[in-house]
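Contents: one structure, followed by commentary.
Coming up: chain A.
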Amino acid sequence: MEMLTHILGAIATVILAFVVGMTYGGLVRKITARVQNRLGPPWYQNFIDAYKLYGKTTAIHHGWMQIMGPAFLMVSSVVTLMFIPVLNNGGWFPNLNFEGDLIFLLYLMVFGPLGMALGAGQTGNPNSAIGVTRGLSQMVGFEIPWVMALVALMIQHDTTSITGLMEAQQQSGTWMMFSSPFAFIAAVLAMLGMFRYSPFDIVGAPTELASGPVSENGGKYLFTMMSSGSIFAFVKLTLYVDLFMGGADNLVILLLKTFAIYMIPVLYGLVSPRYRTEQSIRFFWGWPLFFGVLALIYAAIF
Partner candidate 1 sequence: MQQLKANLIEHIKTSFKDAREKDYPNENRLDFYVNKQCIPSILTYAKDRLGYIHLSHIAIVDWLEEGEFELIYIIWSPEEKIKMFVRARVERENPVMPNIDMIWRQANTYEREFREMYGIQFQGLEGEQDFVLEDWDGPPPMRRDFDTEAYANETFFHRPGREDALDVREEIIKRSREEIPDFAKKYSR
Partner candidate 2 sequence: MINDKNSQKIVDIIQNWSRKHSLWVLAYGTGCGAIEIPPTMTSRYDAERMGVRGAATPRQADILLITGYLTTKTLKRVIRVYEQMQDPKYVIGFGSCTINGGMYYDSYNTIKVLDKYLPVDVYINGCMPRPESVLAGFGKLQELIGDGKANGATKYKENLEWYKANQKKIIPNWVMPEYNW
């Protein structure tokens, strides 16, 4: 019986993440259009795109490794989703959580793009190879302040599990945004790189290298990548809300909080030009690293 609720909970979580992620994608396109003084597509446009891509009738592949690339991406997104508590105190279905799962999550979040790199390398397209190396080197950039912020949190509250951090947040009563501010600033600056909006969107931009890693994938592969991108966006947003903004008690508050924190990279991206790869790495090893070090010192002292 327990097993049945677990399985149902997992499926329901995946469906929720898919729907919310795709809706946020459509809303972002609408907001981008309104900022640029035009009407945009309707908010359900990403669903239409996904269904059209799924309905392509011919598929061309260059070997089984290319099929594995999007599959790795999807698997990593879904498995990461299983470790995020969606609502406070297990309000949503109980998922898998254990001691030390925050460190496990850090490793899992890198697994997806690595699988994509293998898949893109199999196609033999030089654009994919260059795009993949750029993406991975950018990841070297933003992982440093992100890991520093999380380690600072872990030191401050003597626990390495997400549920432990959420309980500590609830007991103290204030959001962790205010009780460890430097970690929050470092994590928000790292978030700009994680979501791959401007100015760090050199990896998948259509005008740069014919869209990088996805250049040989069309049809169902592209559908898989879009869906896993949306699910992963939901994962990251919920993680931020759980760690820094006090979790959520019901779904409506969760949606409001995730949307509020999603606007930071989106609105900053609308007005920024694009960085080259070495400029973005230099940015991440400047001020965000400084705030990460401050967060570690703050956590060690207090």
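Keep in mind that, in the parts below, contacts are C-beta pairs under 8 Å (C-beta built on N, C-alpha and C of every residue); 3 or more make two chains touch, one makes a residue touch a chain; residues count from 1.
Selection rule: all candidates are chains of the complex that A comes from, given by their letters.
Just so you know, these numbers come straight off a predicted model, no measurement behind them.
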item	value
Of the listed candidates 1 or 2, the one touching chain A in this complex	2
Parts of chain A lying in touch with candidate 2, wherever the complex brings them together	29, 33, 36-42, 45, 48-49, 51-52, 55-60, 206-207, 210-211, 214-219, 222
